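Heads up, one of the protein chains got dropped from this complex, but the rest are sitting where they should.
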Amino acid sequence: MGLSSLVYPGAHHTRFEHALGGMHLMQEAIRVLKKKEVSISDKEAESMQLAILLHDIGHGPFSHTTEATLAGIISHEEISLHIMNKLNEELKGALDVAIAIFTNQYHKKFMHQLIVGQIDLDRMDYLKRDSFYSGATEGNINSKRIIEMMAVVDDQLAFEEKCIYSIEKFLMARRLMYWQVYLHKTSISAEFLLVKILQRVRHCFENGISPSLSPALGFFMSQKIGKSDFSGEALENFLSLDDSDIIQGLKTWQYHDDFILSKMSKMLIERNLLKIKIQTYPFDPSEVDLKIELLKNYSFKESDYQNFVFTGSISNQTYVPLDKEILILLKNGKLTRLQEANPFFSSNELSQIQVKYYLCYPRNTNLS
Amino acid sequence: MGLSSLVYPGAHHTRFEHALGGMHLMQEAIRVLKKKEVSISDKEAESMQLAILLHDIGHGPFSHTTEATLAGIISHEEISLHIMNKLNEELKGALDVAIAIFTNQYHKKFMHQLIVGQIDLDRMDYLKRDSFYSGATEGNINSKRIIEMMAVVDDQLAFEEKCIYSIEKFLMARRLMYWQVYLHKTSISAEFLLVKILQRVRHCFENGISPSLSPALGFFMSQKIGKSDFSGEALENFLSLDDSDIIQGLKTWQYHDDFILSKMSKMLIERNLLKIKIQTYPFDPSEVDLKIELLKNYSFKESDYQNFVFTGSISNQTYVPLDKEILILLKNGKLTRLQEANPFFSSNELSQIQVKYYLCYPRNTNLS
Amino acid sequence: MGLSSLVYPGAHHTRFEHALGGMHLMQEAIRVLKKKEVSISDKEAESMQLAILLHDIGHGPFSHTTEATLAGIISHEEISLHIMNKLNEELKGALDVAIAIFTNQYHKKFMHQLIVGQIDLDRMDYLKRDSFYSGATEGNINSKRIIEMMAVVDDQLAFEEKCIYSIEKFLMARRLMYWQVYLHKTSISAEFLLVKILQRVRHCFENGISPSLSPALGFFMSQKIGKSDFSGEALENFLSLDDSDIIQGLKTWQYHDDFILSKMSKMLIERNLLKIKIQTYPFDPSEVDLKIELLKNYSFKESDYQNFVFTGSISNQTYVPLDKEILILLKNGKLTRLQEANPFFSSNELSQIQVKYYLCYPRNTNLS
Partner (left out) sequence: MGLSSLVYPGAHHTRFEHALGGMHLMQEAIRVLKKKEVSISDKEAESMQLAILLHDIGHGPFSHTTEATLAGIISHEEISLHIMNKLNEELKGALDVAIAIFTNQYHKKFMHQLIVGQIDLDRMDYLKRDSFYSGATEGNINSKRIIEMMAVVDDQLAFEEKCIYSIEKFLMARRLMYWQVYLHKTSISAEFLLVKILQRVRHCFENGISPSLSPALGFFMSQKIGKSDFSGEALENFLSLDDSDIIQGLKTWQYHDDFILSKMSKMLIERNLLKIKIQTYPFDPSEVDLKIELLKNYSFKESDYQNFVFTGSISNQTYVPLDKEILILLKNGKLTRLQEANPFFSSNELSQIQVKYYLCYPRNTNLS
């Protein structure tokens, strides 16, 4: 959950737990579907579990926060696939089916849909887990019941009609978790700060300064890794990274000569974050300028202002009507789309991408 | 919860527990509001607790199910008020303020709004309690947080802006509990049957037949009580009624000479309920006729058909924009209405009354 | 839970739920044992579930409270067996194996031990359920883990060594539930009162007075049923009894001419119970006499004093070393007894029957 534990002190759960949880839900789903006479061979069952166990293995330290900064244009899904391929080589093809499922090349589409969809086991586990550990009980969902209601028609995943309210609840819970927890203003302020710090470290390297850091982190900070380079050495280094590389870096950088780097590192360690304002429409440039004005009292270069005053947008979409459809199996045996089974989801509001805008700026004490 | 325990075996909680729970939430709300410097005197605090403790005391056996049949046009709120007035006499005016709050005649409107509103402590307790005991975890709500976010502005109850997603969750949870639990097709089929049975008992009395029953139940079955009569004897009898009067009645009526009465009583006791079909548009009369056709094999009089085949509607409204507004206290200190603070609630879908239609009819085994 | 809901308002759960819960745990146990390659045929699995589903079906209204008064020397286990036999007849022998398991005549002893033992599924379900609904969280147990640790050696139920602390916890939780919940002083005061009331009703019948009651309850109050008579009519009447027969009786008896009966019924309905004092040694007769002295102001006959002042004992044993041994399967594959695997249970204290003595007597207001 990135830096959410700065807001929700109990949210210290790890991606490893999430992987185990996803695998557990997959076992439940396989049990339910087999009871409904969906054909799943032992090899397929094993592969479905492996695919969800490994689906997130390409995440870097602090989850999504460092994704873009560390590995550039390579997404965590692509890195997961790199790692699976490597394991598959070592295991002499044991992951062939798991990889086909993960990359949606397996002919039984529902196996992929259980892992990547609008209502999949990945989301079920993380919503339940994040709601539990953060204490935001509003995000809890009834995964047990939704899984019991799963069905497979023509190799597509579908849900029995009588769980449409549980699905409604699921989509609403996800919406709530985004706005209330994942995009909590204090968390994102901390996460933006961490991103700015890593960008500054990279900037230092580009200018011939080498802040002290672990070899693995140094590998990614001192050069840009292209898609085609993400093998051998890069992968090896990526795999050895964890949160402690960043934390040790931050602790050292507090005392670095680069004022911007040391200031921002200290701010994050002391939880002395930038203020953040959120609204539903873009910020007027004059409001941004007003905040920049304040920086002029300090000895920053103008090009460094953007480390302390910046604006941007965050967004979320409750229900996506066209992509990865949620199929409902009616009592009469026919399939329909969620928005037709539950008029609630034909509402425009829910399928619109909801955008919010933020403005970050220093509080008086940050820069003193 | 009426006869919901036929569907959710754990749902045996009582109205007494709900009254205690409501009082507990009121204590929390008073603590929160006082900390925010809302003026509440000791007498007012006591009266707020008494008002919620007694607000549902006028409910009859099996809750809403028997309401119309037992006491006719007198609502349970009116009966609650009768009982409060009687207690107030005995207690020499100790309930004066509590009654003023309950009837919305007290000048501090928020005290009434805490008990009767779109987001009130009554609903908070029953949603949480019914969700807990039924196991429909989707209906759980974060009452603790919503109460923490309460405020009072100009004697009106309001909610701090940052809980708009908890409120969204609350309204969605209520919607879900209605469609999934309170209006569960099997529960309502059972509840309709109980209503038909009590109507039949009354019909027997009107025709000079007196099925065996407790004196208190007999009082209400053998005569119609008008609004003006609901004092002295009627109230005394009403107060002595509980579920066991109905259960004992049903057990006896199983063996009564009136075939309709005995058949229906046996059906309910043996959980051999009428089938029920639910849809979003009214039933075509020809479909109803088809079901009635089946009854012709039995020796019922035509006037009795309506005991076994009948249709009607149920409805629910997620959010009522105009009545009993939900007020949001913005960070800038201004008040606004929920639908303006959270665009989600400006959607037409949510404020429309959603209506469903049902058709009840016997399964083959019911009438054999 | 008898009348425990007078103390723990949430404790309204029913024996039906307990039966379903026991069956659910049996399904878990069967799943675990089969995975450990214990041979259990489909017929046996079905019969194990049936045996636990029906094991408590012979309980009367308010559970253990009315057992001795209603059915005299016939235990609820014997009645359960009567009912199973009757069902078995109707079902043409379908319960043969279930009955053999229930009566411990089946050669695979562990199947009986899962239902009747010191650590059985019956106790697991009721401890967990009663702890949950009463809110006495101290009585919660980890049934999931204990079941996972079950093993079968030579057709005997055993538990893997690594769960000895879960077993310790189980036995301690049971001990706690007895002293804190099941034998709570207010509950047992209420239960004694109910027993006294039923005895008084019987006394009335013996003296030619017939208090109004339901036919089924009348059947048991107006005559003594011997072991050999407990078939046909007696069983039929027993099966139609439930709590509502007692509640309706109490409500009527409040106004009965027999002063003792009406007084006691009113006391129970108004929760105006006898005071109760509990100590670890017998009460001195002089202390009892002192309480009886108070009754002399009232117009009771001396023979009626025992309705309002009486003494007796309650007891519980945490661990019974010799009977129904708890067997532990050591890592080296050998079996041993619990008290040898966990020295804690070799302590005398735990295997002693702990006895407490009570004295019930009226408070001033009871008899006014």
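General remarks:
Here the chain labels run A, B and C in written order, and each chain numbers its own residues starting at 1.
What we mean here is this: contacts are C-beta pairs under 8 Å (C-beta built on N, C-alpha and C of every residue); 3 or more make two chains touch, one makes a residue touch a chain.
A quick note: this is a predicted structure, and the numbers were derived from the prediction, not measured.
The undisplayed chain touches these shown chains across the complete complex, A, C. Among A:Glu78, A:Asp96 or A:Asp242, the one in contact with the hidden chain is A:Asp242. Among C:Ser41, C:Thr137, C:Ser228 or C:Asn297, only C:Thr137 touches the chain left out of the display. Across C:Asp96, C:Glu148 or C:Glu168, the residue that sits in touch with the chain not pictured is C:Glu168.
Interface with the hidden chain, as seen from chain C, comprises residues 136-138, 140-142, 145, 165-166, 168-169, 172-173, 176, 179-180, 280, 343-344, 346-350, 354.
Where chain A meets the missing chain, the touching residues are 9-10, 12-14, 16-17, 20, 214, 240, 242-245, 247-248, 251-252.
Note that only the chains that are shown with their structure count from here on.
Remark: rotation between chain B and chain C after Cα superposition is 180° (nearest 5).
This structure's chain pair with the greatest number of C-beta contacts is A-B. Taking the mean of each chain's C-alpha atoms, the chain whose centre lies closest to the overall C-alpha mean is B.
The most distant chain from chain B, with centres taken as the mean of CA atoms, is A. In terms of their C-alpha centroids, the spacing between chain A and chain C amounts to 53 Å.
Averaged Cα coordinates give chain A a centre that lies 43 Å from the centre of chain B.
In chain C, no position touches at least two other chains.
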